[in-house]
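For this depiction, one protein chain was excluded, whereas all remaining protein chains were kept in their positions.
And then chain A:
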Amino acid sequence: MAEKKPRNRVGIEADRVTDVSSTDFPGYYPGEDHSWNLEKFQENLKIHIEYISELNAEFDLIGVDASIANAFRRIMISEIPTLAIEYVYIENNTSIIQDEVLAHRLGLIPLKANPDYLRWFKKDDPDFEPTDYDTVVLQLSAKCTANPNAPEGTTDPKLLYNNAHVYARDIVYEPQGRQSEWFPEGIAATNPDILIAKLRPGQEIDLTMHCILGIGQDHAKFSPVATASYRLLPTIDIIGEPITGELAKKFRSCFPKGVISINSKGEAVVKDARKDTVSREVLRHPEFEGRVRLGRQRDHFIYTVESTGAMTPDEIFLKSVQLLKKKCQILRKFNLAA
């Protein structure tokens, strides 16, 4: 093979994946300096943002090690505090959905509230009294009645009854103390259309909920993300002679749309390797043997962050970085030399 495989490449072959581990450590390559160097890191680190919408984001972190990238991902999923319903005080529940099932369903509703304004509710302290600093109070009451004005012969429960369906939008926020200052926009479910329960005439739900801060490690309901994941950037290298003619068309069809294009000379060229799913279809065809090298760039992480709505996805990532930093600072406070 003419050109040497770059160091930061993971090799993808038909039956195996090669060069998975990082090699950027002192002593790995003779005569090379791979010691930690902040200036070098700053120079090499690149961040490219593909898109950030209200709930989703895709961005690239280029020039970091997997251990660091994975730390951010793990923190986004399990260590960023958010608000969720934790205690449900049921005054009355005559619906067919049991108290504990109802309470669980309520707990899973993502809430829109800035967690920075709240402090930790100390769950393990039996004498801890909830205050406006740590507890948000929500109310839900719904009573189903028959609709006397229902059209003749209809079977639609929405027309036959009033309040037949209880939705997340029926939850009422009750500001306590200074909370109206901290949450001027109020606190509500991010998705108002979540169905909580169905009722029939005579059935009633009346309950009070206490929301507290928590982390995804304790319960998934506290996770600010639906998913936070990364993948490595795929690479496709056409080696040796260009692939031309009918073979180029076949080559193109081995990849998802938009990955390979055919230039004016009829040669297959890599247009956008990012779109590749790394299906390895090309490696099944003997005619392409030795003509293409699939891989992934080991230090190019494409993050996909899907927020539940409590925070914007970029905010979630920034918090994960700050949290990793805070972990280090906490450990740094200990005097171990003594």
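Descriptive notes on the structure:
Operating definition for what follows: contacts are C-beta pairs under 8 Å (C-beta built on N, C-alpha and C of every residue); 3 or more make two chains touch, one makes a residue touch a chain; residues count from 1.
Methods note: contacts and distances are computed from a predicted model.
Here one chain is missing from view; checked against "SCP2 domain-containing protein", "Eukaryotic translation initiation factor 3 subunit I", "Nuclear pore complex protein Nup85" or "DNA-directed RNA polymerase", UniProt names that protein "DNA-directed RNA polymerase". When the full complex is taken into account, the listed residue touching the unshown chain is A:I68, out of A:V10, A:I68 or A:V269. Here the missing chain is touched by one residue of A:T18, A:S35 or A:N263, and it is A:S35. Interface with the hidden chain, as seen from chain A, comprises residues 22, 24-27, 33-36, 38, 41-42, 45-54, 56, 59, 61, 64-65, 67-68, 70-72, 74-75, 79, 114, 116-117, 119, 182, 312, 314-315, 317-319, 321-322, 324-325, 327-334, 336-337.
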